[in-house]
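Here is the structure we will look at, set down as structure tokens.
Every protein chain except one is present and positioned as in the full complex.
Moving on, here comes chain A:
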Amino acid sequence: MEILQTNSAMLSNYEVMSLLADQKAQRIANEVAGTREVAENRRVQKYLAASPCSTQSGEQIRELKKEFKDFELMKVELLQILNLRPKSAVELLLVIEEFEERFALEDCDKMLNIIAKALPRDDDEEMEEEGEEEEVAAENA
């Protein structure tokens, strides 16, 4: 066993969730007896289903990235916004470092509005599985 590279790309919770769902669907589609699901993955799926990523989709993430391009956020800040989906100023200020030095206070409201618009969550709780690409991971890498 050889570890070639330890941190080759960062993944958002949404990507991990869709990966686990795909693997499960593939296993069922192949209908092969004897391939057991890893028990721990069920707990990961349960955790992710309770997090904001459960109602996200590739389209929404692309939209969010586009809107946030002007703000020049760090990769990790955008990733945390995706994973945590801040709804209030307090949460946003925790995620973004040195907010007052980099942005004006009005930007805080602007960002919260973008998040609420790009990642709507109030209505449905169904998981949408589209043909999501993992180019978000590739772009982040």
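As a convention for this text, contacts are C-beta pairs under 8 Å (C-beta built on N, C-alpha and C of every residue); 3 or more make two chains touch, one makes a residue touch a chain; residues count from 1.
Everything below uses one rule, namely that contacts and distances are computed from a predicted model.
Matching "DNA-directed RNA polymerase III subunit RPC8", "N-acetylglucosamine-6-phosphate deacetylase", "Glycine cleavage system H protein" or "Two-component response regulator" against the UniProt entry of the left-out chain gives the name "DNA-directed RNA polymerase III subunit RPC8".
On the side of chain A, the interface with the absent chain consists of residues 1-13, 15-16, 19-20, 23, 26-27, 30, 32, 34-35, 38-41, 43-44, 46-47, 51, 76, 80, 83-84, 88-91, 93-95, 105-106, 108-109, 137, using the contact rule stated above.
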